[in-house]
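With one protein chain held back, the other chains of the complex are shown just where they sit.
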Amino acid sequence: MSNKLDASDAAWRQAGRSKVMPDFEPLVRTSVPTIEEIIGKPFHVLDDGFVRLIDYMGDDTAVVQAARVSYGAGTKRVRDDRGLIRYLMRHSHTTPFEMCELKLHVRVPMDAWRQWIRHRTANVNEYSTRYSIAIDAAQRTQSGEWRSQSQENRQGSDTHLPIETGNQLSAAEAELQDKARAVYEERIAAGVAREQARKDLPLSTYTEAYWKIDLHNLLYFLNLRMDDRAQQEIRAYANIIGNEIVARWTPLVWEAFLDYRKNAVQLSRIETKIVAALASGEPEIALSVAEQYGFLNRQPDGRLRANRERKELESKLAILGLAPCWK
Amino acid sequence: MSNKLDASDAAWRQAGRSKVMPDFEPLVRTSVPTIEEIIGKPFHVLDDGFVRLIDYMGDDTAVVQAARVSYGAGTKRVRDDRGLIRYLMRHSHTTPFEMCELKLHVRVPMDAWRQWIRHRTANVNEYSTRYSIAIDAAQRTQSGEWRSQSQENRQGSDTHLPIETGNQLSAAEAELQDKARAVYEERIAAGVAREQARKDLPLSTYTEAYWKIDLHNLLYFLNLRMDDRAQQEIRAYANIIGNEIVARWTPLVWEAFLDYRKNAVQLSRIETKIVAALASGEPEIALSVAEQYGFLNRQPDGRLRANRERKELESKLAILGLAPCWK
Amino acid sequence: MSNKLDASDAAWRQAGRSKVMPDFEPLVRTSVPTIEEIIGKPFHVLDDGFVRLIDYMGDDTAVVQAARVSYGAGTKRVRDDRGLIRYLMRHSHTTPFEMCELKLHVRVPMDAWRQWIRHRTANVNEYSTRYSIAIDAAQRTQSGEWRSQSQENRQGSDTHLPIETGNQLSAAEAELQDKARAVYEERIAAGVAREQARKDLPLSTYTEAYWKIDLHNLLYFLNLRMDDRAQQEIRAYANIIGNEIVARWTPLVWEAFLDYRKNAVQLSRIETKIVAALASGEPEIALSVAEQYGFLNRQPDGRLRANRERKELESKLAILGLAPCWK
Partner (left out) sequence: MSNKLDASDAAWRQAGRSKVMPDFEPLVRTSVPTIEEIIGKPFHVLDDGFVRLIDYMGDDTAVVQAARVSYGAGTKRVRDDRGLIRYLMRHSHTTPFEMCELKLHVRVPMDAWRQWIRHRTANVNEYSTRYSIAIDAAQRTQSGEWRSQSQENRQGSDTHLPIETGNQLSAAEAELQDKARAVYEERIAAGVAREQARKDLPLSTYTEAYWKIDLHNLLYFLNLRMDDRAQQEIRAYANIIGNEIVARWTPLVWEAFLDYRKNAVQLSRIETKIVAALASGEPEIALSVAEQYGFLNRQPDGRLRANRERKELESKLAILGLAPCWK
């Protein structure tokens, strides 16, 4: 159920210059039954974290309502709600998505929170370890969860380390975390101010926060943080927020987001030339463009040098059913 | 009724490192009956404008809930909700107020809207005159409503002009507005694109928008726009939003806002010296400080020059029950 | 010339825990000779508007400098400045672009300014018609400049109207603008407050402002406002800012922007399926996908209905050298 900028509004607007304002039809506040059910219930993330929906404002129809005030009553006839939402998403008309708002209660290791908080267009109240004793929980890594440094992606990680190595690393982790907590508690016992006692807590310590954000900025956050290149820990939170909460709350927006943003493919000016050449069966042109833009630099022995942009292009070609001509 | 970060939460947090997450108590979405009643109903402003509440998130207790996650469960014992809200307001702990959100539908002359939109921390969808025919209403001024230019305040206005002058001005206004509308409609009839046809509409033309903002930023807006120095037209909107909507929605926040912000008095470093001197019966010190800071420059004939800062100080002294010693 | 996070910095950082801080090499403030030349000089826009560069902070190397603090000294070896900037643009690592800042002085019709000001992440000081007499200039339209309403694009315009129609429209425009100015001046002469006297000025009245924005947000603005779908008047400003100012100021960033943003092609999830089918010579699959997603709805007489998304796809196929199979 939702509030609508209904026919009477439009009629009233067209009437114009009426000194006596007609009554609007009654409005009822937007409410989404499928999401009401999960209010307050924690979705578990990592070993001791969670995401809880606290409150929301608006729904799919609130996006439509806002778009219709911008685009005028005329849009109503030619496009249904789903079509309008997809049009808005496709053309980056982002302001109607700002008309919805979500409030979450989250519990996150400080290390992931340091990334999270970089998204500036949100409202935040974080648990304060100046006022209160730090939460007595730190994220623990199981023996099988240690990831090796990616060689290709300087910021990423690859496969898991062998379990024997993992056993040692997890034991050392437990010992360090216990020691850090003990030092913290000794300081508190000695009368050290909480704001100073906390200074050597590990980044793995859990914190909590209320986090409130509009739907447009939330989708931006999710697009970045659900991505393969995002760190696994924050990705775990983003996946829950997207798939468990937003998908229920605004299903039409979510579908449009997946089609036009998350699963879209962007081709650079140069890539469009290469794709065009390949699609029209002119591999020599594709090769020439690729050479010109440095995609095909070679080592002394003739083998292609590693080139990240070429690799990204190859993934896109695979999606488009095209084979690279340089292999 | 509201959702609370209740005792079970705190207990759970203290328990720590529990791999089995206890259930939270059920939450119900915040709802404020006194404000639900007015959802969708227009408050009339100016001759043809309005403000309508469309939706809201949170209430007084949502502010408290967010503050308690920051300041810890311990605050609960020592301070009730009202005391905590007043403490937050007094100390400019602004983030908990960001946890509440308001969405309005407004109809405003473009001239006032140009000021309104300068507040950047809001979400906006405005009626588009590229997509739709411009709203056929412009703000009209009654004969008795024409205001004279303030001599003291370069940006303000003073008393009203005589009614005879007003009659002439209002007649000329009506003629101009009608002509401007006629030109607009001729352009549309001639097939001119809406985006170009609108270019000579008067600033008094009404526009509409959905406007969504968090409570902290709304109070900032209201503090500026309910002020005597704000232009009368936008002040009319701000007064309605403050007194009719926020006062019902978050009464404890509103009371704290009036006590600690709207009706507070700020004394500059220099003013505190003058007040201290006057309060302890040392007018010669007050005079000396006032001289030193240029409050008492005189014309060749010995009379005090107009000085706006001195005038502001005199208003503050009146509130503090002190007489200036330079008169 | 520019300041660099030079080798000594990196060495110092690696040294670690040094209680005696080594001296950094001297820095000289960034300065871009090619842009210094145009400081203060107006680029003319429309009939009476302009854009003037007032000041700037940073340049291409400031982007690199900021990225290197994020990505570490190691990036220095493997990538030159141009490659790093292109990598950042390609992967939407936007924060380094925020390290550059531009300040302009602009003169713009209020109608275009109403669109301009919707970009919230900028600093603005606009000429105040509360304090000062409104600028005595309004944008005038030449007889050959009247544009017809686009039938396809509800918000756009198409070809120009015939010159005879234009003559009439321009004459009516001149008369209306003159009348509006006369009414304004009569009000001022009668002692009406400036803040009220201005209320019926036409939207075509010029205003001026200082406008300051960081490079990331400026590129976002330019991407939207240089687009074909942007209104011609604001596009004229965006083109000057992009091609005349940014292109000289940060040439490497500008080149990357054109390659990876402005001239990039985005394919939705559905479009990638259609492109893949066409590229691998399976038109029946392409048809089937297009049907399924509503691209090919037909009128009773069998002709394809107008469909904006299909039309957009056809433009993309043209760029990619592929022919649609439904024609």
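As written, the chains take the letters A, B and C, and residue 1 is the first residue of each chain.
Just so it is clear, a contact is a pair of C-beta atoms (placed from the backbone, for glycine too) under 8 Å apart; a residue touches a chain by one contact, two chains touch by 3 or more.
The structure displayed is predicted, hence computed values, not measured ones.
Peer 1: Just name the one of A:Ile38, A:Ala180 or A:Ala247 that touches the chain not displayed here.
Peer 2: From the options A:Ile38, A:Ala180 or A:Ala247, the contact with the absent chain belongs to A:Ala180.
Peer 1: Could you tell which one of A:Asp200, A:Asp227 or A:Glu291 touches the chain left off the display?
Peer 2: Selected residue, touching the omitted chain: A:Asp200.
Peer 1: I'm checking contacts with the chain that's been left out. Which of C:Gly58, C:Pro109, C:Gly242 or C:Gly321 qualifies?
Peer 2: C:Gly58
Peer 1: Which is it among A:Ser150, A:Gln292 or A:Ser315 that touches the chain not included here?
Peer 2: Selected residue, touching the omitted chain: A:Ser150.
Peer 1: For subunit B, which residues reach the chain that was dropped from this view?
Peer 2: 71-72, 74-75, 86-87, 90-92, 154-155, 224, 229, 258-260, 263-270, 272, 275-280, 308-309, 312, 319-322
Peer 1: Suppose we count only contacts with the excluded chain; which residues of subunit C make the list?
Peer 2: 3, 5, 13-14, 16-19, 21, 24-30, 36, 39-42, 44, 47-48, 50, 52, 54-58, 62, 65-67, 69-75, 95-96, 98-99, 101, 103, 105, 123-128, 131-133, 135-138, 208-210, 212, 214
Peer 1: Of the residues in subunit A, which ones touch the absent chain?
Peer 2: Touch with the absent chain occurs at residues 109-111, 114, 117-118, 120-121, 124, 128, 130-131, 138-139, 141, 146-150, 154-158, 161, 165, 168-169, 172-173, 176-177, 179-180, 183, 186-187, 190-196, 198-204, 231.
Assume only the chains that are shown with their structure count from here on.
Peer 1: Counting shared numbers against all numbers at the contact of subunit A and subunit B, is it over half, same, or under half, different?
Peer 2: Over half of the interface numbering overlaps between copies: same.
Peer 1: Among the chains, which is located farthest from subunit A on the basis of C-alpha centroids?
Peer 2: Most remote chain from subunit A, centroid-wise, comes out as B.
Peer 1: After a C-alpha superposition of subunit B on subunit C, what does the rotation angle come to, in degrees rounded to the nearest 5?
Peer 2: C-alpha superposition angle, subunit B on subunit C: 180 degrees.
Peer 1: How far is the middle of subunit A from the middle of subunit C, if each middle is the mean of its Cα atoms, in Å?
Peer 2: Going by mean C-alpha positions, subunit A sits 25 Å from subunit C.
Peer 1: Can you compute the centre-to-centre distance for subunit A and subunit B, using the mean CA position of each chain? Integer Å is fine.
Peer 2: Roughly 34 Å, centre to centre.
Peer 1: Going through subunit B residue by residue, note those that touch at least 2 other chains and give them in order.
Peer 2: Residues 124, 128, 131, 138 of subunit B touch two or more partner chains.
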